[in-house]
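The complex appears here without one of its protein chains, the remainder shown in place.
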Amino acid sequence: MLVQFYNVSKIYPKGKALDDISLKIDRGEFVFLMGPSGAGKSTIIKMMFREEEPTRGQIFIADRSLVRMKRNDVPKVRRNMGIVFQDFKLLERKTVYENVAFAMEVVGASQRNIKARVPEVLSMVGLRGKDNSFPGELSGGEQQRVGIARALANQPLLLIADEPTGNLDIDNSMEILNLLIDINRKGTTIIMATHDRELVKAAQKRVVLLEKGKVAADYAPGEYVI
Amino acid sequence: MLVQFYNVSKIYPKGKALDDISLKIDRGEFVFLMGPSGAGKSTIIKMMFREEEPTRGQIFIADRSLVRMKRNDVPKVRRNMGIVFQDFKLLERKTVYENVAFAMEVVGASQRNIKARVPEVLSMVGLRGKDNSFPGELSGGEQQRVGIARALANQPLLLIADEPTGNLDIDNSMEILNLLIDINRKGTTIIMATHDRELVKAAQKRVVLLEKGKVAADYAPGEYVI
Amino acid sequence: MMKNLVYFFREALKSMARNHLLSFATISTVAICILILGMAILATLNASHLITRLESDLEIMSYLHKDLSPAQTVKVEQELKAIAGVDSVRFVSRDEALRYLQESYGEDRYDLEKTLGNNPLPDAYEIKAVDPHEVPLIAQQIEQIVGVERVSYGKELVNNLFLATKWVRVLSLIFIVLLSLGAIFLIATTIRLAIFSRRKEVYLMKLIGSTDWFVRWPFFIEGILLGTAGALIAILLLAVGYDTLIGSIQSVPFMPVVSNRTMLLEVYSGLVLIGATLGVLGTYISLNRFLDI
Partner (left out) sequence: MMKNLVYFFREALKSMARNHLLSFATISTVAICILILGMAILATLNASHLITRLESDLEIMSYLHKDLSPAQTVKVEQELKAIAGVDSVRFVSRDEALRYLQESYGEDRYDLEKTLGNNPLPDAYEIKAVDPHEVPLIAQQIEQIVGVERVSYGKELVNNLFLATKWVRVLSLIFIVLLSLGAIFLIATTIRLAIFSRRKEVYLMKLIGSTDWFVRWPFFIEGILLGTAGALIAILLLAVGYDTLIGSIQSVPFMPVVSNRTMLLEVYSGLVLIGATLGVLGTYISLNRFLDI
């Protein structure tokens, strides 16, 4: 099992976000997280790379407990993941190229590898020609695709994407979905929070439905209809 | 005519965003702006409240030229609009309540009106109970709805929304759409950039399709299918 | 307008509380700058006080002819007093002069008068000038008086003293000016950084229709409050520190200290004013950059 949540709750001073969630995701799976706004999708995702810690419960990534993990080991876990953030989180003072390259520099990739890989992922998401633009000079959808390219750059074992197509038109969304399905086929585990039912229907993958901080349903691939 | 674009082009140092756009929107209309990512939807919208100025061409709002307008008159124009930004642009150091109230304080509303109106618009977008949360304590979709509530607060004559449902599930999106249709029926002109074909199909309104900085098509209400 | 003022004040207070790092940085920067400036000003005031005291000790000795009659001696005194700029004239008899000389050779070990049989020294007048800088001029005039044998005021010493005090004054003025400029710049920089880190907030306010002044007012009030608070903290520390200091230093001779309440109060209130002004001015200038939208 790659990701395991055992009775995880997250309680903020201003209210409960997750209520006793248990969830297992195997290596090689492709899982959609769905549910209405505020259901807790982003909270679950943030816990997987330890941006947030659970109030109660245990979380294991590749059999290592995130709760008991020492501060110094956290970066190692994050480096084996690719993360697409709901609010993009691009470095404003770096160009598109540098934003993607930075993720590779963090893991210690050589300049040669970086020079080869960055243009590759940028064209995968349809952003060739924007290399030297700064995030502030991009459209919403373009920024979102930079975030996706960055997550893909290191060919991570686990790709976590929080609403990666919210600012994209259907054609671009479909392309991204196909890209992810392709990567998944090559072995990468994918967890994707989304509101886009068209995509979910097209993909025919496992769907975990959240509602008010609880798992309301867990559909095996092909089970989810509308 | 409320909004008029005459041969508007916008050329950034790094490339052309809008290419000779002409467009008229009448009082009381409901117009969707559609088109692929990077087509120029946000650029057109930003020009309407003069966040960006055109490289060439003329823009009139309520028959006043935005290009020739003096610096001091710009706030007056903006105050008659409600704007939903693609990236929300909430004040991070203000609570949800204060964010909405601020828009009313700007136009000089009395505290009494503010106290009555803010809870009203917050419940319109389904955010009652989040009054004292800060934007950083909200989910993506909740933040987006705060942005919508803020735009509605002053009952503007012109409501401009840039991708207001990108982070919302279909139920919430539909509610927002119905809210906008309702407001439109009461006289507010609405311009909305969106990627959500389900919404557009459901609304049956005028659709302006942009592609690569040009108007590719302009569908009258009911004409747009898929 | 009144309603707005209340609103702006509330906004300013809320913002100060919520941006505590920025508030703390501004207050402490203002406090430190004003404190240093205040210390330097007090030091300079004391130095110039000391210098003035040194200078005012300057005196002109005019030695009289040995054979002057009492009437002639009185006439000389009148003429001395008639000279413009003369502050005081004191008669030093030859006996007194001998006593001084005696003392400098040690009380009664050598009885000069007994040893000598008679006193070789002349009578003299000791003259002080209103403005010590006029000493050389007055000395010149005294030399013209009939009955005055010789005038002595340590010409070289006086010139050197004036040169030295001039330098001390010029240098400390330069130091104060540079320090003030530095303080202004440092405070402005801090405010600028504080506003820089809130530029998006300003941008957004403008986008949803705020006028420049609607954005500015809360920032201004914040600037005044933070600037004044910082300056007040500095003044408090300064006043307490200086009071303690002059308390323990006043016993030391040679060290005249400025303890003129009115003057100190002027300095203190001037510094608070500077703090408040810089708070607003820094805000105004830094803010303008981000308002043009």
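Letters are used for the chains, namely A, B and C, taken in the order the chains are written, and counting of residues starts over at 1 for each.
Definition applied: a residue touches a chain if its C-beta (ideal position, glycine included) is under 8 Å from a C-beta of that chain, and two chains touch if they have at least 3 such contacts.
As the structure is a prediction and not an experimental result, all values here were calculated from the model.
**Q** Missing chain touches which shown chains?
**A** Per the touch rule above, the missing chain touches A, C.
**Q** Looking at A:I11, A:V67 or A:V107, which residue reaches the missing chain?
**A** Of all options in A:I11, A:V67 or A:V107, contact with the hidden chain holds for A:V107.
**Q** Among A:K14, A:R27 or A:R93, which residue is in touch with the absent chain?
**A** Considering the complete complex, A:R93 is the one touching the chain left out.
**Q** Using the touch definition up top, pick the residue from C:L13, C:L45, C:I83 or C:L193 that touches the left-out chain.
**A** C:L193
**Q** Even though one chain is hidden, which residues of chain C still touch it in the full complex?
**A** 21-22, 25, 28-29, 32-33, 35-36, 39, 43, 63, 101, 105-106, 109-110, 112, 115-117, 120-122, 149-150, 152, 160-161, 163-164, 167, 171, 175, 178-179, 182, 185-186, 189-190, 192-194, 196-197, 245, 249, 252-255
**Q** So that we can see where the missing chain sits, which residues of chain A does it touch?
**A** With respect to the unshown chain, the touching residues of chain A are 49, 51, 71-72, 75-76, 78-79, 81, 83, 85, 89-93, 102-103, 105-107, 150.
To be clear about the criterion, only the chains that are shown with their structure count from here on.
**Q** Closest chain to the protein CA centroid?
**A** B
**Q** State the pair of chains with the top count of C-beta pairs in contact.
**A** By number of C-beta pairs in contact, the leading chain pair is A-B.
**Q** With chain centres taken as the means of their Cα atoms, state the distance from chain A to chain B in Å.
**A** Whole-Å distance between the two chain centres: 29.
**Q** List the centre-to-centre spacing of chain B and chain C in whole Å, with centres computed as mean CA coordinates.
**A** It comes to 62 Å between the two C-alpha centres.
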